[in-house]
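Apart from one protein chain that is not included, each protein chain of the complex appears where it belongs.
A, B and C label the chains in the order they appear, each numbered from 1.
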Amino acid sequence: MIKVGIIGATGYAGAELVRLLMGHKDAEVVWYGSRSYVDQRYADVYHNTFEIVDAKCMDDNMDKMAEQVDVIFTATPQGLCASLINEEILSKAKVIDLSADFRIKDIKKYEKWYGIEHKAPQFEEEAVYGLCEINREQIKGARLIANPGCYPTCSTLSIYPLVKEGMIDPNTLIIDAKSGTTGAGRGAKVANLFCEVNESIKAYGVASHRHTPEIEDQLSYAAGKEVTINFTPHLVPMERGILVTAYASLAKEVTYEEVKAAYDKYYADEKFVRVLDKDVCPETRWVKGSNYVDVNFKLDPRTNRVIIMGAMDNMVKGAAGQAIQNMNLMFGLEETEGLLTLPMIF
Amino acid sequence: MIKVGIIGATGYAGAELVRLLMGHKDAEVVWYGSRSYVDQRYADVYHNTFEIVDAKCMDDNMDKMAEQVDVIFTATPQGLCASLINEEILSKAKVIDLSADFRIKDIKKYEKWYGIEHKAPQFEEEAVYGLCEINREQIKGARLIANPGCYPTCSTLSIYPLVKEGMIDPNTLIIDAKSGTTGAGRGAKVANLFCEVNESIKAYGVASHRHTPEIEDQLSYAAGKEVTINFTPHLVPMERGILVTAYASLAKEVTYEEVKAAYDKYYADEKFVRVLDKDVCPETRWVKGSNYVDVNFKLDPRTNRVIIMGAMDNMVKGAAGQAIQNMNLMFGLEETEGLLTLPMIF
Amino acid sequence: MIKVGIIGATGYAGAELVRLLMGHKDAEVVWYGSRSYVDQRYADVYHNTFEIVDAKCMDDNMDKMAEQVDVIFTATPQGLCASLINEEILSKAKVIDLSADFRIKDIKKYEKWYGIEHKAPQFEEEAVYGLCEINREQIKGARLIANPGCYPTCSTLSIYPLVKEGMIDPNTLIIDAKSGTTGAGRGAKVANLFCEVNESIKAYGVASHRHTPEIEDQLSYAAGKEVTINFTPHLVPMERGILVTAYASLAKEVTYEEVKAAYDKYYADEKFVRVLDKDVCPETRWVKGSNYVDVNFKLDPRTNRVIIMGAMDNMVKGAAGQAIQNMNLMFGLEETEGLLTLPMIF
Partner (left out) sequence: MIKVGIIGATGYAGAELVRLLMGHKDAEVVWYGSRSYVDQRYADVYHNTFEIVDAKCMDDNMDKMAEQVDVIFTATPQGLCASLINEEILSKAKVIDLSADFRIKDIKKYEKWYGIEHKAPQFEEEAVYGLCEINREQIKGARLIANPGCYPTCSTLSIYPLVKEGMIDPNTLIIDAKSGTTGAGRGAKVANLFCEVNESIKAYGVASHRHTPEIEDQLSYAAGKEVTINFTPHLVPMERGILVTAYASLAKEVTYEEVKAAYDKYYADEKFVRVLDKDVCPETRWVKGSNYVDVNFKLDPRTNRVIIMGAMDNMVKGAAGQAIQNMNLMFGLEETEGLLTLPMIF
């Protein structure tokens, strides 16, 4: 049984890790870390675990945690993991960081977009970007995983085959993304109150959202050259789900069948990426609560562009689910263990 | 492997059966019955099953189905199961009826409240009311289960210990219930459109809802005398969940501890009924997607009444989950098999 | 033109006052009081007023405000109005207090239920409870109005005729109320975040909610004797609206027509109370954004009870709208001025 420690267990991503790990046959949470709720019963914070989780919240002491667990998930804001991690911890436990600290290889770029100093640049090189479908082999041997951001996961997986196969001009890419409100976390801010979010939609972080360089990096690797894109996230009055609608100019004349073949080339054997049937648009509800990403595309001969769509649960494949998928790979388990529940459509 | 047939697999309760059975290790759906979608792929109706369920929808032929399956779930409007069932079917397959056809022992009462003629009164006596926590032993040997209604399940389980222990005057009971919109089913009616339901709340079926006699019957059995109550359901702008708030005059002076002990007497060993800590109010989100029922109570010395609260997922414990719990009991499986996923709080 | 000052203009009730007063032909807001946003443009807090309201937020100085305005609305938490008000203020400006400070005549009762010391008991006697349909004449001559609470307004107006006419036993009254989330205000609390409120329902303040004594007082006046009731509020995942479902035992045999006549006796000439047609259930969406209260009732001969229903917009008739209705009466204006917009159904 793999022993799991969670730093930030009372945040939304932490709660989702707890939910998913409850259904994992080879792992169990033994340390519920939470700065705000130390010594309180976890079930008093999340009543869904009443009579199921008996543990109390513990502090965020990563050194001590490393002695007692096999793997540490850090489900905390950027900066914290980098400020706590060290060689000794990594020598004892594997670390899967759900924050952005190790996602961007270029430290200067990270510091510029995130506006903070990176406290552990020495591990940036070692950290593996945990997008399982792309980096599966490196993940298997990793000690430190940079679990991808929600928008980058959905964006990259939706677009990857087209960039990789040179079917689009990557610098024409425009990604218009829409996210549910769990993505904003559990912080008590007026902007995230029910009456502020409900019955409304807005863009935010326009031309400046921190997931932009992460997406650009991944697409640049695929393209084999530097890619600059537009990325605009929107807040949608729903709890879970990300929908990506992306636009790009075609680099050559292609048919539906050729593009479909490109998607199938990369995803036919991927359990969690589903290339939908022709003309079926991804909807976030078809993947809710699950680790699936539904992708599809539509060619528009009028404008010589392709419209690419991807739907995903931001809390699962976009956070906790992918983190567990990474854990499965790192520990030599079945990659899908604990992650095969059917999406909950309502 | 238990072979399962579902009549009404494309309705909401049917879809929930499919979702939950996907996580059941000893059962598999082999017949997706659906009048409206015969010969269409099930995954084309419910895209969440894309690449997971390969089957096409079949008709609702119960006779033929009985030859190919071990258990039949009828997730259809009242009247259908009674009109199809016969001795030969029951000799071949167990039947779990999610409709109201076999819930009310008094045929006249059924016909009066439902306004239809009962087509199979000969099975009314045999049918076991599948409220597992109350009728566990009879369920184990049953061929035909009347799966309880959503409101009656939540109401009865919330109130049962108080009636059974004679702590309240059952004829003072007033049940004010609130349900999510999945309870209204998938029929295309103006009243259930997003813009008609969203941002509003209303009572319906006031003093006339069909679940009233079902609740009264169950409470009458517990009280050992005929009970008449008020029951008022409300439609809430959410998808899943039922909350019951019930009021009754105390029959004698009781302390918090005594009432708590009454609840514990019946539910301490029940996995799916959770008696919450003092002063914690049940919320539907703490049970969402799960088979749990959260109950609690509050004594009001000012009025000598007790306020009883129960929260439940109407699609799981109130329909598909309890049906599977019944199936588990009937087939000698672990009662909780397939039903232990943690509630999904968002 | 009546000059209006608002203390708490950046809270939800304050924002609703601003919205409604914008459509009032004889009043204009000249002081937008707000402790948190002093010197910031009001339109920067509430962008709906962009290019419409040019003013900056000012402090909550009630003494100074009284010199510049004709009427002061205090839309702040309990305690503040009582701590600021004095004879000099009242000699200069009329005060309409949207908090609970002057609603309960018995200071001890107020202090017990609210848990704070009352700072201005000397004005309790003078203050008029501003339920316009009941206390119209006293309101006209008042200097200080206790604007009724949202739940008490909807509860009292729904039940009043039955109590006044002696048709029910008032001590059997059970009020089960449901409210949208604007009622919780604009405070940044985890419990009011979108992901905590959405897709869930819960009771709160069970047997202890502060609106209980206020409702009891009003019903006691109507009954001519002391009344004790049960009142249970619930939080509903919607923004606006209160639905009251109340239950009481009939005190004598009555027909539908007799009860209807009782309602008509009190409300036939009331513009803002609509007694619906037989068997039509009030829904909050039919009154959204408006000052109307829709009421109806259903006799249940099975239990000898009557079920009473009332729907209202908690922010309008339950707060800002009724406050303006009071202002209209106090200043000799048409009572309905600024309050006749049609409910916004979606």
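The rule is simple: a contact is a pair of C-beta atoms (placed from the backbone, for glycine too) under 8 Å apart; a residue touches a chain by one contact, two chains touch by 3 or more.
The model shown is predicted, which means the values in this text are computed figures rather than measured ones.
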| item | value |
| --- | --- |
| Absent-chain contact - pick from A:Q40, A:S83 or A:T232 | A:T232 |
| Which residue of C:E124, C:D294 or C:E335 touches the chain not shown here | C:D294 |
| Where the missing chain touches chain B, by residue | 12, 181-182, 186, 188-190, 192-199, 237-239 |
| Touch residues of chain A, complete complex, unshown partner | 171, 174, 176, 178, 180, 195-196, 198-204, 206-207, 228-230, 232, 234, 236-241, 243, 245, 247, 281-285, 288, 298-300, 302-303, 305, 307, 309, 311, 346 |
| Touching residues on chain C - with respect to the absent chain | 12, 15, 18-19, 22-23, 44, 46-52, 182, 199, 239-240, 274, 276-277, 280, 283, 285-290, 294, 315, 341-346 |
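Simple rule for what comes next: only the chains that are shown with their structure count from here on.
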| item | value |
| --- | --- |
| Most centrally placed chain - per-chain CA mean versus overall CA mean | B |
| Chain A and chain C: spacing of chain centres that average the CA atoms, whole Å | 46 |
| Chain centre separation (chain A, chain B; CA means) in Å | 36 |
| Residues of chain B engaged with two or more neighbouring chains | 199, 239-240, 283, 285, 288, 346 |
